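All protein chains but one are shown in place.
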Amino acid sequence: MENCPTSPSLSHLDAKGHAQMVDVSAKEQTVRTAIARCQVRMLPETMSAIAKGNAPKGDVLATARLAGIMAAKQTANLIPLCHPLPLQKIDVSITPAPALPGYIIRSEVKTRAETGVEMEALTAVSVAALTLYDMAKALEKSIQIEQICLLSKTGGKSGDYQAAIVDLEEPG
Amino acid sequence: MENCPTSPSLSHLDAKGHAQMVDVSAKEQTVRTAIARCQVRMLPETMSAIAKGNAPKGDVLATARLAGIMAAKQTANLIPLCHPLPLQKIDVSITPAPALPGYIIRSEVKTRAETGVEMEALTAVSVAALTLYDMAKALEKSIQIEQICLLSKTGGKSGDYQAAIVDLEEPG
Amino acid sequence: MENCPTSPSLSHLDAKGHAQMVDVSAKEQTVRTAIARCQVRMLPETMSAIAKGNAPKGDVLATARLAGIMAAKQTANLIPLCHPLPLQKIDVSITPAPALPGYIIRSEVKTRAETGVEMEALTAVSVAALTLYDMAKALEKSIQIEQICLLSKTGGKSGDYQAAIVDLEEPG
Amino acid sequence: MENCPTSPSLSHLDAKGHAQMVDVSAKEQTVRTAIARCQVRMLPETMSAIAKGNAPKGDVLATARLAGIMAAKQTANLIPLCHPLPLQKIDVSITPAPALPGYIIRSEVKTRAETGVEMEALTAVSVAALTLYDMAKALEKSIQIEQICLLSKTGGKSGDYQAAIVDLEEPG
Amino acid sequence: MENCPTSPSLSHLDAKGHAQMVDVSAKEQTVRTAIARCQVRMLPETMSAIAKGNAPKGDVLATARLAGIMAAKQTANLIPLCHPLPLQKIDVSITPAPALPGYIIRSEVKTRAETGVEMEALTAVSVAALTLYDMAKALEKSIQIEQICLLSKTGGKSGDYQAAIVDLEEPG
Partner (left out) sequence: MENCPTSPSLSHLDAKGHAQMVDVSAKEQTVRTAIARCQVRMLPETMSAIAKGNAPKGDVLATARLAGIMAAKQTANLIPLCHPLPLQKIDVSITPAPALPGYIIRSEVKTRAETGVEMEALTAVSVAALTLYDMAKALEKSIQIEQICLLSKTGGKSGDYQAAIVDLEEPG
């Protein structure tokens, strides 16, 4: 939900501090996109096992990608004050990052609606990462999910957003 | 899912690398617990707004806690190969960490079942963190969710686990 | 959730007043039942239309019964701090009560678990009643759902409960 | 679903009396609102415990409000013949009513769609009330949920509706 | 999802063969319909028992119809790459087919959206058929669900479709 940039405040709270799903009916339906990412850090041997388990037809990364896509569709059921929205595109990609070592997960979500899809994109990468953890946890319980953040958003009255985060650049 | 400690491998993959929800019917029903955590890093002014929005009766942290608790109950629907389990305790706490600045989120989940609740605990902190993001995103889109990890687990044949992660100690 | 009868207090709140799904792992798995009811009051002509619409094969009451049964299975997803439970019986009945005029809805739920099924029984009658409203609202928007309450529960350490409510006796 | 005012009949039944989700594709997308309410009657001492448990940061009423908001988003999954709709506003408020004694729950829901949101508003107050019951049931099992009804609706061809119910006026 | 008729290919796969929910934001919102069907083959005595169990007010066919309608609304949660859509009509009918012997199930779904509702119509008949199986399985475990297929679709750039399947004609 984009608030007016001239008086930003906590979303979803009314004057008494009570949670509500705010009224977006006066906002315009426009195309809106959001891109989010996170990384999953693990031991080199865990990463090797996933790489091996995924080849040639193993389902490891496919399972995590699908979990992320399906979770994006559950966003309004998971995040209490999110508006239920039609979604017109969900893409989740998982890239090996040997320098971490681990994986970079990236999602892109698009809608045509009165409010944005930042939470859908963030939910997609989070659940894809949790699914990677689930599939590798017998090998390593110390896997960490790191730096879940919004990379960019477009559309909506509050304007576009582009993260300026150098240290999120994908390692090696 | 704990695998045999003598031959750890990727959970949930059969001999062909195909995903499956593995058979736990031969495992014993025992009490199992898992504790997970993450942190949400934000600008000092965002943290101030949340602190203010939460007082005296504001719903910010309560909303995030409840979202985490309810998400734990959705774990088997979100993580494709997780076993559906009865859950006997879910607790989510959110602690201000001015030195981050931001918040530390911690969950504790308990069951009596054939398999563990690590994913439920990790899902709870992840969704609680996403909910914090949702409520503060009008103020700051650069909020990051960091260091989602398992702190400990007990119960099950694979033995207990205790994270040995110094740098996760709660700041401030 | 039954609390210790010697110090009853609000369920689901910890010492700080924060919501949690309380630990029931130390409680015994026993058979537990709950019976709930409500009534739906409407104009005589609305009741006639339902009676007619339901005969001979109309789906009005069947739809409401099924909605109640299916909602009972969603209780832990609807009521934030309810424990997810296996359910071993759900029965919903709807009885015409011409003296209201309207219908009496009654549910009976059974489990074998560490905690009770009061909320499942109450959710069943509530959603069955809402479904009746939905099917008749083109005829009358002033339909009221009244007196949702627990009639009885059995099982559990807190003992059995029997409502002593004379004026809930079924009219007509 | 608004039916033609000149021939009102049971919604959702076809000519054979079979349930169906009726065709609304020829209806116009307009802004539609609905306001519903109910009350939760309890013993004075139960009301005191909730008031105490809710102060200063207790989660009792926040939990019930959120449960109501989230349930409104589940309406089409709970009420078999409801159309799935985008929702653009959901607000649930809970007001102490010492004269009951108990609480008045009120919801307001808004959409821009081909059909109305009466069921979403009614579902929100019902589940908020059930959640209050859940949180106080260790103290009192005789809590009653009463007078669930629609206060008003706007938008749609069937015209606006305003309940004319004097005795629903909020006590004391 | 209709693909360009000049280069048909697998839906939902990107250039690397990875699953994604494809971008439909550039497609036009138009009214789209889909009609699907299947048949449920059983022993004559099973069919008799259903006929008897359904009369005069038995809920067998009503339960299966409702299950199909409700499942259509879950399509985007069941089929990983389906777009979540508003639905404007869902109708499920079940017709006795003594010559099978068994039942013919037929669904019709309508939306106004950027993509079609074939999967919603197919999901509706499938789950209605599974529900018939569930209600009769104590009598006969060899019941078969057969010939689930799309009968027709309209709307969308890929054009209309009409099945040319003679042997699906309804027996007797």
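Here the chain labels run A, B, C, D and E in written order, and each chain numbers its own residues starting at 1.
Note that contacts are C-beta pairs under 8 Å (C-beta built on N, C-alpha and C of every residue); 3 or more make two chains touch, one makes a residue touch a chain.
Keep in mind it's a predicted model, so treat the numbers as computed, not measured.
Engineer: Which displayed chains make contact with the chain that has been left out?
Structural biologist: In the entire complex, chains touched by the missing one are A, B, C, E.
Engineer: By the contact criterion defined above, which parts of subunit E meet the unshown chain? Give residue numbers in ascending order.
Structural biologist: That gives, for subunit E, the contact residues 1-3, 8-13, 16-19, 38, 49-50, 53-60, 62-63, 66-67, 70-71, 74, 77-82, 118-119, 122-123, 126-127, 129-131, 133-139, 141-150, 153, 158, 161, 163-165.
Engineer: Suppose we count only contacts with the excluded chain; which residues of subunit C make the list?
Structural biologist: These residues touch the chain not displayed: 31, 62, 65-66, 69-70, 73-74, 86-93, 110-112.
Engineer: On subunit A, what residues meet the omitted chain?
Structural biologist: Residues of subunit A in touch with the missing chain: 54-57, 59, 62-63, 65-66, 70.
Going forward, only the chains that are shown with their structure count from here on.
Engineer: Applying the document's contact definition, name the chain pair with more C-beta pairs in contact, A-D or C-D.
Structural biologist: Output for the comparison: C-D.
Engineer: Subunit D: which residues touch two or more other chains?
Structural biologist: In subunit D, the residues touching two or more other chains are 18-19, 54-57, 59, 62-63, 65-66, 70, 74, 77, 80-81, 86.
Engineer: On the basis of the stated criterion, which chains touch which? Give every pair.
Structural biologist: Final set of chain pairs in contact is A-B, A-D, A-E, B-C, B-D, C-D, C-E, D-E.
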